[in-house]
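The complex appears here minus one protein chain, its other protein chains still in place.
The letters A and B name the chains in turn, as written, and every chain counts its residues from 1.
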Amino acid sequence: MTIALPRPESRRLTLRRPRPGIAAALIVLALVGTAVAWPALFAGDPLAADPLHVLQAPSAAHWFGTDQLGRDVFGRVVHGARHSLSIGVAATVIAVGAGILLGLLAGLTHRYADEALSRGFDALAAFPLVLLALLFIAIAGTGTTSLIVAIGIATLPHYARVVRAQTLVVRQAPYVTHAVAFGASRTRLVLRHVLPNVLGPIPVLAMIGLGEAVLIAAGLSFLGLGPQPPSPEWGAMLSEGRGYLHIAWWASVLPGAAVTATVISLTVIGRHLQGRFEGRHQ
Amino acid sequence: MIKAVARRVAAGVVVLWAAATAAYLALLAAPGDIVDAIIGDGADTPQIRAQIIAEWNLDRPAIVQYLDYLLRAARGDLGRSYLLQRPVGEVIGEQILPTVQLALAAAVIGVVLALVLAVTTRHRWVRRVSSTAELMLVSTPPFLSGIVLLSVFSFRLGWFPVAGDQGWAALALPAVTLGLPIAGVLSQVLRDGLDRALDEPFAVTARSRGLTERAVLIRHALRHALIPAVTLLGWLTGVLIGGAVIIEQVFGRPGLGQVTLQAVGNGDMPVVLAVVVLAAAAFVVINTLADLAYLLIDPRLRRS
């Protein structure tokens, strides 16, 4: 979850998250990144079935064991990184982009436009994320694109609200008043002061939000609404392996663990950056 | 005070109206004919088409269609599923109880666990461990934790049934699964609020009266920490409802989630729309109650 939590200075110094956590998170993200960019480096064909070796426990040959079709679970997890993350990244890009645009629009324009847009954000935020995505999928059909747009729309209000609130704060900030003293025009104020100060914290928020998007994407794929089998998507793999849980836990638990590790790493790094960012601006 | 209450309730009604409108617009935006969208994978006969046109006023001007839709929604008429050949209200009514049970049980587990974690883990090392655990809880997809719990407690130990809805025993694992991430988020927010409140001058004053640290925490800081937590009540509702969809699938429980998933799979739009609007309504009601709860908690807000 993304909740901006500014802390008082004195606490931050004593409660800074332990360094080893950050190092571990960086390593995980580096591994995941490499898996996305170059999966063949780690593992071979994720679709190659081997009917003679189905549901085998983890071993030196198959680090994460094999699934019900004898496919290498590790290979599928590695290749699945691309599917799972690209959905999250694309959805976050949509949400952040549209969120910034609408948030600025609400924050910078007339009161009535702001009121209308804000009520719109409220209404959109009133729908539970998963249900909003389900509604979208019901209308547009299942598939990766649908999933991306659905999650993008569902997570958009969060960014739009942050941007709007921040815009209002910056607009009233004394340093903007001071820029008026130098005869700055409205456009100049917005470009030189408002935009940079509003957008500054967005990348960090987006990073934490990306974790959430990956989580929802995996959830919807688990429900069978994402990339269709035999695509190796983490949530979908978990769903497929679920039927064999009592004899082969690895086929479902390990892909799930990949989701958890990725999300935790994104959150840890995001929060760390957030803490540094706020410290810099106090 | 009455004015403040009225204003918040009015704001809730506006959001509710906007949410209903958004759902309606989504239906209009569906590709193809609106009648096709409503039929979904159901039987497509001229009689059914005529029935749909009559129910949705599709032969009347757009504004009448919209206003009539709002009027029906306001009256609690959720429309008719042409796929199931039944009123949507009936379909949902049959399945809502297990979902409400699950959501309430999860909420209780989440809130109680969060309070206990935030209040008891004040010591430096304990809180570090607890913070890490909370991060894990928040970042673990509920379907994974559900599966792990299932495999340990149902398959290995056999303490709980594997699937279905047979009383309280079957409710335990799903409720815990859904409650854990909530506990993770809430306890982080509460702990942060407590930290902040304990740094305030009034906490120093309270200590200077000879109060124990626990008394300062319970009598003063907790109330301040509750405010940001109450803000999350609306969000909590959304997570409970959305999470229930996934949890019901994992544990094979009947409920709204199953109904919704089937409807999405079959393109049964009236059911999907009804569930979504109902969820938004629940969110708005809870959020408005939370807004009113602020007024009870914080006397400074009662002025305006």
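Just so we're on the same page, a residue touches a chain if its C-beta (ideal position, glycine included) is under 8 Å from a C-beta of that chain, and two chains touch if they have at least 3 such contacts.
The rule we apply is simple: contacts and distances are computed from a predicted model.
One chain of the assembly is not displayed; among "Succinate dehydrogenase/fumarate reductase iron-sulfur subunit", "Putative tricarboxylic transport membrane protein", "Sarcosine oxidase beta subunit" or "ABC transporter ATP-binding protein", its UniProt protein name is "ABC transporter ATP-binding protein".
Within the whole complex, the absent chain has one touching residue among B:D36, B:E55, B:D68 or B:E200, and that is B:E200. Contact with the omitted chain, checked across A:P20, A:P51 or A:G183, is made by A:G183.
Within the complete assembly, residues 10, 13-14, 16, 173-175, 177-183, 185, 193, 196-197, 200, 280-282 of chain A touch the chain that is not shown. Although one chain is not displayed, its contacts with chain B can still be listed: residues 200-202, 204-213, 215, 219-220, 223-224, 297-300, 303.
Assume only the chains that are shown with their structure count from here on.
Averaging Cα coordinates per chain places chain A and chain B 21 Å apart. Chain contact summary for the complex, chain A toward chain B: residues 1, 3, 5, 7-8, 10-11, 15, 17-18, 21, 119-120, 122-124, 126-132, 134-140, 211, 215, 218-219, 222-223, 225, 235, 238-239, 242, 245-246, 249, 252-253, 256-257, 259-260, 263-264, 267-268. Chain B makes touch with chain A in their complex at residues 14-16, 18-19, 21-23, 26-27, 29-31, 37, 128, 131-132, 135-136, 138-144, 147-148, 150-151, 155, 185, 188-189, 192, 195-196, 199, 234-235, 237-239, 241-243, 245-246, 249-250, 260-261, 263-264, 267, 269, 272-273, 275-276, 279-280, 283-284, 287.
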